[in-house]
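Before I ask anything, here is the structure I am working with.
Excluded from the complex is one protein chain; the other protein chains are retained at their positions.
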Amino acid sequence: MARVRLDTVRKVYPNGFEAVHGASFEVQDGEFVVFVGPSGCGKSTLLRMIAGLEEITSGTLHIGDRVVNDLAPKDRDVAMVFQNYALYPHLTVYDNMAFGLKIRKFPKAEIDERVREAARILGVEQVLDRKPKLLSGGQRQRVAVGRAIVRKPEVFLFDEPLSNLDAKLRVQMRTEISRLHSQLGATMIYVTHDQVEAMTMGDRIVVLKDGEVQQIDTPLHLYDHPANQFVAGFIGSPAMNFLSGRIDGSGDALSFVADETALSVPLGASDASLLRAHAGQAITLGIRPEDLYVAGPTAPNGSATSRWTLDVVEPMGNEIVLYVSSGPHTAVARVAPQPIPEPGTDTDIDLALDTSKLHFFDQETEAALTETPTADLA
Amino acid sequence: MAKPNSTNLGGMIWAYAVLAVFAFISVYPITRIITVSLRPGDRLLSTSLDFIPDGATLDNYRVLLFETPFLRWLFNSLLVSVVVTITGVALASTAGYALSRYKFRGRNSMLGGLLITQMFPATMLLLPLYVVLINLRLLDSYLGLVVIYSATALPFCVWQMKGYYDTIPPALEEAARIDGCTPWQAFYRVIFPLAAPALVITALFSFMTAWNEYVVANVVLQDTAMFTLPLGLKMFQNDMSTQWGLYAAGALLVSIPVVGLFLILSRYLISGLTLGAVKG
Partner (left out) sequence: MLEGKTTTAGLKVQQRTAAQSKTREARQRTLFLWGLLGPTVLIVLAVVAYPFVYNVVLSLSNMNIYHIRDWEVIGLQQYASVLTEPAVWVVFFKTVVWTLVNIVFHVGLGVWLAVILNKAFIVGKPAWRVLLILPWALPQYITALTWRGMFNYEYGAINLIGGVFGMDSIAWLTSPFEAFVAVILTNIWLGFPFMMVVALGGLQSIPGELYEAADVDGASEWTKFWKITAPLLRPVMIPAITLGIVWTFNNINVVWLVSNGGEPNDQTHILVSYVYEAAFSMYRFGWAAALSMVIFGILFLFTQVFLKKTNATEAAY
C-alpha cells in the first residue's frame, strides 16, 4: 500500500481551460479520501491524473516513493472503478476480473485463486460464467470492484461508482465499500458529487470547486468548521442557512444585524473577540438548520430568538422541517416533532438560534472568520 | 403498436400488393438466370417463359466446371478478394480507430479527404495507374489490382469503422489501460473484438468490391488465364448465341455465395449504415 502525494498539480487543457489549479495534498497509506464537489469542479480530472488517464500539465505526483507523472497507467499500480463500470462486454465475469492479471502474466493458478476469492468477498460467485449484459446493476458494480481488488494494487480509485444505482442499492454498496476498505486496509481515493457519500465514507474529504481545493479535513471537522461559505453550503443537507448583514455595537456587546429586517443576534464572547475588527462591515451569518429551534423551553440556553413568517411545513416523522422567511431572507429549520401552526403568509413563528453554533463569513472573500484551524490528522 | 382495427382492410391489401409486386420484380431476373442455366445446349435461344425449361439439364454446369477456365478464374478471384479483404479490414480497423479516438491536427481534413475520393471518376485514378503499370510492365499482375481495390474500398470502410468506434465508450480502453494494457493492447484486446459487427461489414464490403469489379480488371488484366470471374463471365456473354447458358450457370455459381453472405449480414447492414451516417 502506498501514500499519494500531489505537489501543485495543475491541469490546463489545450483550449486554455484550467481544470485544476495547483492542488497540493497527501493521501496517507491506507487512508480513504473522498474528492467531493459540484460537477465541473475538477474532481474527476484530479482522479484521472492520478490514474494516468490525463496528462499532468505541471507539478509532481508521487505514488509511494515514485514520481509517476511520466508513467503509463499500467505502470502506476493503481486500480479504478468507473462510473459506468466499464466492464468488458465480450468477456465473462470471470474473465473480466482475470483480465488485468492475465495481461500482467500471472500464473493461471494464482489468477484463479484471486478471482475466486474476490468473487466470494463480493458475493458474485454464482455469476462468474455470465456476460456483463446479463447482470443487474448491483452485480455489475460488484464485478467492477472485484476487477479492482484481484489486482491488489497500491491505490484504489473510484470515479462516482454508485451514481448509476438506485437509492436503496446505493446505501447498501456504500457500506460494502467502506467494509472492504477496512478489510483490505488499502489506500482509496473516491470521487463523488454526493456529500452524503463523502461524509459517511471518507476518513478525510477534499472539497473542490472550480478546480481549486477549498478544504481538506475529516468529515466532522469539515461539518463543524467549514473554511469558507462554499464548503459550509455544500456539506450538509438541508444546506446551511446564510443571512447577510453586518456587525453592530462596540466593546464586548457586539451583535449581528441582518439586512432590512429587525433580526438581531447577540454574539458570544469568543465570536465577539474574533469579529471585533469587522464591526460595521458587511458580513454573512451561517447557521445549520438543526441549530434553529422553536422558541420555548426546548431551546438551548444562550439562544437568540427572532420572529419569522412560516411558509411551508414538512413533517418527516422523526423531525419537522420548517421553511421560513423574514424580509429578503429565507431559512430552513429542522426541529423536533411538536405542534406547529398551519403555514401561511400571516403565520408567524419565533425561532431560537443557538448562538454557540454560529458561522461568520467575509462577504467579499467568503472565507470563514471564526473557525479554528484545520484539525491535525496524521 | 397500432391497433389492428385502426388500419383499414383496403390499406392492408394495397400494402401487401405493393410489396408483392416489388418482390416479384426483385426476384424475377434471378429466376431467369436459373432458367437459362438449365436449358440444354440446342434450346438456348428459346422464347419460352417457363421457369423450368423443357429438357432441363445440368449440362451447362458440367461444361463450365470441366471444359472452361472457370475454376481457374474462381481461384484468381478468390485470391484477389481475400487479400483485399484482409488488407481492408487491417487498415480500416486501425485508421478508423485513430480517427475516432484521437483529436489531432489534420484529422478533419483527413476525414474530408476520404470523402472526396468517392467523387473521383473511375478513370481519374485508373488512367494514371494504367500509364504507370505500362511503364513498370505491371500489367497482367494481381499486385496492381489488389492495391487499387484496397484503396477504393478503404474510404468507405474507414468511415464505417470510425462511426462504429464512436459508439464504444472510451472508458473501456481506460479500464484496460489501468488493468495493465499498452494503448495497442487496449485496442486489440478490448475494442477490436467489440467492433465485430462493423468488422464484418467492412470485410463484406472489401470482399464484394474485389469480387464484383469489372472495369479496372478489364484494363489491368489481358491474359485469359489471369482473368477474374467478372472478366471471364463477360467473355461468355460477348457471344450470345453460343455461351449464354455457360454465362447463366457461372453467374449463378458466382452469385450464390455473395448473395447468401449479404442477406445473412443485412441485419447488421441496417444498423451499420445508419450509425455511420448519423453518428459519423
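For reference, chains read A and B in written order, and residue numbers begin at 1 within each chain.
Throughout what follows, a contact is a pair of C-beta atoms (placed from the backbone, for glycine too) under 8 Å apart; a residue touches a chain by one contact, two chains touch by 3 or more.
The model shown is predicted, which means the values in this text are computed figures rather than measured ones.
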Contact residue for the chain not shown (choose from B:G41, B:G55, B:P128 or B:P193): B:P128
Touching residue (missing chain; options B:I116, B:L136, B:A196 or B:A225): B:I116
Among A:E55, A:D259 or A:D350, residue touching the chain not depicted: A:E55
For subunit B, the residues touching the chain missing from this view: 1-2, 4, 6-7, 11-12, 15-16, 18-19, 22-23, 25-30, 32-33, 36, 45-47, 49, 87, 90-92, 94-95, 97-99, 102, 104, 108, 110-132, 134, 147-148, 150-152, 154-155, 158, 183-184, 187, 208, 211-212, 214-215, 218-219, 230, 233-234, 237, 240, 244, 247-248, 251, 254-255, 258-259, 262-263, 266, 269-271, 273-274, 277-278, 280
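We take it that only the chains that are shown with their structure count from here on.
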Inter-chain centre distance, subunit A versus subunit B - centres from mean C-alpha coordinates, in Å: 57
Contact set on subunit B toward subunit A in their complex: 169, 171-172, 174-182, 185, 189-190, 193-194
Contact footprint of subunit B on subunit A as seen in their complex: 51-53, 72-74, 78-80, 82-84, 86-90, 99-100, 103-104, 147, 151
